[in-house]
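Step one of this worksheet: look at the structure below.
In this view, the complex is presented without one of its protein chains, the others remaining in place.
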Amino acid sequence: MRDITLGQYINGDSVIHRLDPRIRLILTLVYIILLFILKTIPQMLLALALILGAYALVRIPVKMLLKSLKPIIPIVVFTSVLNMFFVNGDVIFSFWKLSVTRQGLYYAVMLSLRVICLLAGSSLLTYTSTPIELTSALELLFMPLTKIGLPVNDLAMMMTIALRFIPTLLEETDKIMAAQKSRGANLDTGTFMERIRALTPILIPLFVSAFRRADELALAMECRCYNGGEGRTRMNALKIRRSDCIAVVVFIGFCSLIVLSGRISL
Amino acid sequence: MSNLIRFDNVSFSYGSNRVLEGIDLEIREGEFLAVLGYNGSGKSTMAKLINGILLPTEGKVYVDGMDTSDETKLADIRKTAGMVFQNPDNQIVATIVEEDVAFAPENLGIDPAEIRIRVDDAIKAVGLEKHVKDAPHKLSGGQKQRVAIAGVLAMQPRCIILDEPTAMLDPKGRSLVMGVIERLNREKGITIVLITHFMEEAARADRIVILSEGKVAENGSPKEVFSKKERMISLGLEVPPVTDLTLRLIDNGIDLRKDIIKPEELVDALLEIKETTD
Partner (left out) sequence: MSTIKLENAGFVYQKGMPDEKVAVSGVSLTFEEGDFIGIIGHTGSGKSTLIQMLNGLLRPTSGHVYIDGDDIWDDRSKLREKRFKVGLVLQYPEYQLFEETVRKDIAFGPKNLGLSEEEINSRVAEAADFLKIPEKLLDRSPFDLSGGEKRRAAIAGVLAMRPEVLVLDEPTAGLDPRGRREILDVISNYHKAEKKTIILVSHSMDDVARYASKVLVMNAGGVFYYDTVDEVFKHALELRETGLNIPTVTDILLTLKERGMDVDTDIYTPARAAQTVTQYFKEVEAR
């Protein structure tokens, strides 16, 4: 449980790893929008090919992708089956009271492909970006909003700290649970209400500890001259480079081709 | 050598609870000072008074001539006197080692290229070159504590105050952290104020100050302080095992100096006696 890595970053030095995280984030968004524009299965397959190509660039084994797809398979199957049976259209075959239509089948395949691409695309972002990169990317992208009074720097700092402390607090939860179990706390059986009540001995120490940590962290940050976001510089300041521009052009090019291919073939 | 830190008749109270009373203390530039005392003797309060986290209720604290109650000097004071705390988990801000080390210089608004140099230097000084890109929660306690020291070093402080930095570490982590502290003091001339519960660690300092009930109870070299075994015990402390053994040997009539505090000193002294008797 303690190894839940938010956004399972895979250390690497691929072309995609080296892109500016803002570009990575924007291109992922573009890809997601693309998935919702596409109307035909061949286009969807091209979009799948595009993302698989990107995975090949990063050298992430397809196995990993399949592993991350695993949890959503039931949802995909379920909605596909629903679509298959409940979309009206030309009946291909039917049994009992149910009938499968051509349109239904088409929708089901489209939907499955879309979900798979969606997940593959967003996973690629988290595979190639550290949470901290994403935070800085978001911070910079939202920077204009400071003008309307949104404390973007502070929000980004909060996000960073949250990411930093998630593993620590998970570990702490494990320890507290072990301690209370040793004192006979019964966490595994009982009615719903009993179980909720049984959580008190876990939650209170956890909150107390989180506050204590927050206190100490605030003190340590103060000692290291933290004074809010103003006047801060960044060691790894993000810079858009030529390679980023090339990536944008190439990627947008591919996307346009995929969109256009729909026009041509139909 | 000049004074870097000066406590001028300092008292501090939390509400009606008097924690420190009439402390007069000077810490020289380049000195390695250990502060001892049982829990609640006011050690941590003293540490927090040095870099202006707390302000004295009475008296003044000066860091490099700057009065800690002068708010305009606060950033200068904090980067002159950096602070490391007991729990390594609760002082690391970022999710990557080098990002964390960069935190303080980033706050100071230093130029990115300069930060890079400082971060690399600081990480090298604590011997964590192999872990630059690691996530802090994957490191051992001793490694995390060295990240915290590097994070302070990146401010290029002249003094580092460490509040029980080894209390939560295993023996290996403890000795690595102590090694780093001693090296910074000896090679970089950084003034060290080390608050500790481990007598062996205090024995490695230039000077020991013992706090008791908010006052300075002892102030002297480790040799002076540790040779008073009864006094140490009455202050809720103990003497290092080496000193304990030495004092027992003296009681048994062996001709040793009372102020032996390091194992190698005792070994050498005993071998010397052996030479002369052989």
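All chains are identified by letter, namely A and B, in their written order; residue positions are counted from 1 within each chain.
Assume a residue touches a chain if its C-beta (ideal position, glycine included) is under 8 Å from a C-beta of that chain, and two chains touch if they have at least 3 such contacts.
No experiment lies behind these values; they were computed from the predicted model shown.
Visitor: Counting contacts across the entire complex, name the shown chains the missing chain touches.
Guide: Taking every chain of the complex into account, the missing one touches A, B.
Visitor: Residues of chain B in contact with the chain that isn't shown?
Guide: 37-40, 86, 140-141, 164, 167-168, 170-173, 197, 199-200, 236-238, 240-242, 244-245, 248-249, 251-254, 263, 266-267, 270-271, 273-274, 277-278
Visitor: Of the residues in chain A, which ones touch the absent chain?
Guide: 3, 172, 175-176, 178-186, 200-201, 204-205, 208-209
As a convention for this text, only the chains that are shown with their structure count from here on.
Visitor: Where on chain B does chain A make contact in their complex?
Guide: Touching chain A: residues 51, 53, 75, 78-79, 82-83, 85, 87, 89-96, 98-99, 102-112, 115-116, 119, 133, 135-137, 148, 151-152, 155 of chain B.
Visitor: Can you check the complex and tell me which residues of chain A touch chain B?
Guide: Where chain A meets chain B, its residues are 11, 130-132, 160-161, 163-164, 167-168, 171, 212-213, 216-217, 219-227, 231-237.
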